[in-house]
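Apart from one protein chain that is not included, each protein chain of the complex appears where it belongs.
Up next is chain A:
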Amino acid sequence: MSNFSLKNMMTRQDVLGFLVLAILLLVIMPLSMDIIRLTQFGKYLSFAFVAVGLVLCWGYGGILSLGQGVFYGLGGYALAMFLKLEASSPENTAIQSTPGIPDFMDWNRITELPWFWEPFNSFTFSVLAILIVPTIFAYFIGFAMFKRRVGGVYFAIITQAISAILTILIIGQQGYTGGVNGITDLRTLLGWNIRSDYASYVFYFVCVALLFVCLFIAQFITKSKLGRILVAMRGQEDRVRFSGYDVANFKIFVFCVGAAFAAVGGAMFTLQEKFMSPSFVGIVPSIEMVIFCAVGGRLSILGAVYGAIVVNVAKTYFGESFPELWLFAMGALFIGVVLAFPDGLAGVYQKYCAPTVDRFLDKAPVFKRYSGDSSYSPSEPAKAS
């Protein structure tokens, strides 16, 4: 990594893409929307974390996980459990038959806090749990599967089964998890009211900041040697193995990174929506997360963000105005993106807009000095508009 520099990490198109996205998310969106819409937009961004993770796993690593909802849910639940415990102080829950435990436990006649809830009294533990629990879980799944050279379709089916199992478990164990309603009625974070408009603005910007941290990590991974090995593995796994690399370890690593991103996204969802429920864990949401990534372009980390935004905006719009049409549109989207646009929005941008932008950049004085390689090849991440 001695030759590592900004120039090696980002082409000028990437720099422009990051700048445009930053301006869009940090300036245009907060100025053009009221706080309710902005929080909703923040929710879409929480899905963008998952989509960026999927670009790494699926686009680069060739590992299609249909269980990203599991990690999204684990991250979201970890934070929701902490917030719920804070909201269930003995004073707030004095009318319950057992004060001091979350209300849904009381409704299910549970009289003391279950052991696995205890550590979530600590804020530090909860924040660590958001990152560590899903990563460890992903590590175990990845270790068990990739070390035995299980991949592709089997991996997709097993991860899908895991997301189904977790959903059934959460819904079935109502007393411990809040059941199908999830964990609701969250009020404060370390004594600070999370329902005020001010808090909503803060959470939105925290969400955007964390998204950019994830984007930079993803950009680093794709441009580093690791990213190249991933691409090589996706193409010819055996050759990489015969070249002396332990293929499984790379896959496990990238799967864990994807899981951690998803978990952060889940936590951001909990913060902004003030609840978490199993409807973001199961098979349907997990596979929808894949479509965010596919629409954006499975090889483009910035595209994934736009994919998540576009699909969710469309979902909200159609879902509100023409609920009948939405499933048709979604179904057509899945089929169309696979058959007609396998590179998604990023592919469209790369084909029609990138050359023009490149010519423009040649003239722009700021970028004169910074003439990184702008040629596009399938192994390079493309950028969406």
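Following the convention adopted for this analysis, a contact is a pair of C-beta atoms (placed from the backbone, for glycine too) under 8 Å apart; a residue touches a chain by one contact, two chains touch by 3 or more; residues count from 1.
Operating definition for what follows: contacts and distances are computed from a predicted model.
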Revision key, fill the gap. Among "ATP synthase epsilon chain", "Protein translocase subunit SecD", "FAD-dependent oxidoreductase" or "Urea ABC transporter permease subunit UrtB", UniProt's protein name for the complex chain that is not shown is "Urea ABC transporter permease subunit UrtB"
Review point. Where the complex has a chain not shown, which of A:90, A:114 or A:172 is the residue touching it?
Key: A:172
Review point. Among A:24, A:283 or A:314, which residue is in touch with the absent chain?
Key: A:283
Point to revise | Residue among A:128, A:209 or A:327 touching the omitted chain | key: A:327
Check your understanding: Among A:94, A:190 or A:335, which residue is in contact with the omitted chain in the full complex?
Key -> A:335
**Study point:** Footprint left on chain A by the chain that the document does not show
**Key:** 58, 64, 66, 141, 144-145, 148-150, 152-154, 156-158, 160-162, 164-165, 168-169, 171-172, 283-284, 287, 290-291, 294, 324, 327-328, 330-339, 342
